[in-house]
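With one protein chain removed, the remaining protein chains of the complex are shown where they sit.
Coming up: chain A.
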Amino acid sequence: MGALTLRGITKRYGTVVACDAVDLDVERGEIHGLLGENGAGKSTLMRILLGLETRDAGTILRDGRPVTAGSPREAVALGIGMVHQHFSLVEPLTVWENVILGDTGRIRRSRACAEIHEMSQRYGLPVDPLATVASLSAGERQRVELIKCLRRDPAVLILDEPTSVLTRAESAELFAVLRRVVRSEGRAVVLISHKLAEITAATDRVTVLRHGRVVFRSATAATDVAELARQMVGREVADAAALGLIPAAPHVPEKAQGDPALRIRGLTAPGLTGIDLEVRPGEIAGLYGAEGNGQAQIGDVLCGLVTPDAGTVEVGGVPVDLRTPGALHTAGLGIVPEDRHRAAVVPAMSVAANLTMKDLGTRVWLDRRRLRRRARELAAEFGVVATSLDAPLSSLSGGNQQRVVLARELSGDPRVLVLAQPTQGLDVGAAEDLHERLRRCAHDGMAVLLISTEIEEVLGLADRVLVIASGRVAGELHAAEATPEQLGMLVGGGAG
């Protein structure tokens, strides 16, 4: 009898089937991997378990008893606890306040602190109960999340992409704790991930979801990375290394030459200290680091969302006045920002309008016919799949939205292309396509800066890797000499 058994869980959003008759068996004393691409239905499934979403059909059994959680609080009462992908901590509050949030009854600070202290000893999760969460690193926050969750004594512990914000060392530490939780306390752990290396290293059994369906299940020892990759994607994957599906092979760098097309000097802004960086025409420079170490801020500066406190940005050798809106664009810099909806598109406007937004001409009225033609050309060239160019952009899939952004940015023939987390949330096919286009851009002499938290993506694409930690450039490696271990050390060294 499983600790947690799902039978025929189905959830539809309109015509989209997010979960299609999903069966899942999780036993006590095991780490169960739930593997799938973005959008395969993993998160929806877990939201149903937690009572954040209602299911259309199916049964959930906890220790053989049918249950339904109507809210996260009820899920806790049923012994189901979750550590979220992006932390559910309240930053201005202290650690102990966060841990007891959601309890009932009187607040007793000293007791809460003692409890946290005892738990951090037992699980090897050092944390200061009186610290403010805002002052903690990503790894420390993860520990707080774990303590908060384990304190409710869950029989089933769910972790949603827990390593996305962690360094390699922190990830290893996390998996060691999970082993202990499973072996000595007999809990069940569900580890949701899209990273194959993680699944094979940390889990006992694995279930693969694709397009909302269970397509494969196996003991982890009885399968291998190649099999899992094939099951997850549904076909052989050519670009497997850069997509993080398999370990990256050594990468032969392109020959970069000439003066830097993008030069950043002493860039200082909230979260960034004295960033120096150069990208030459014809090369892909990777900027790698764990989430929350300043990559997002560099992206924001190059988008024009943030005006830096100090430092200069030169495009093609000419300094750009960052206070002027659109200056970077005029100077010949194209950018695919991290958060599409915040900074790159207007979701309610048409696909055509989004495609031509940077190319409206300088006259008072718009040449609608020209814009229409331009939009059609771009959509065809970049393979944007849309029912109509007049459909709102929000009706497109994530991959196609990203193609629209890339098409628009490249339509201005920029010298420099900056991409921040370009494949986040994209399915494998769309990510492969994007990677291919990047390689071609660099081959044609564009300077490409790839900002990413995915080590495999950086190693698979970049000719040169810069590592950022705690808002500083912690080191630089050439693709030929960069290994995950070395990068991991640079990331950890800077963060610690």
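Some points to look at:
In this section, a residue touches a chain if its C-beta (ideal position, glycine included) is under 8 Å from a C-beta of that chain, and two chains touch if they have at least 3 such contacts; residues count from 1.
The rule is short, and it goes like this: contacts and distances are computed from a predicted model.
Taking the options "Isoquinoline 1-oxidoreductase, beta subunit", "3-oxoacyl-[acyl-carrier-protein] synthase II", "Cytochrome c oxidase subunit 1" or "ABC transporter permease" in turn, only "ABC transporter permease" matches the UniProt protein name of the chain that is not displayed. Set against the missing chain, the residues A:R73, A:R179, A:H341 or A:H478 yield one that touches it, A:R73.
Considering the full assembly, A:I107 is the residue among A:I107, A:L305, A:L366 or A:V385 that touches the omitted chain. For the chain missing from the display, the contacting residue among A:H32, A:R47 or A:R403 is A:R47, taking the whole complex into account.
For chain A, the residues touching the chain absent from view are 43, 47, 52, 71-73, 76, 82, 84-85, 87-93, 97, 100-107.
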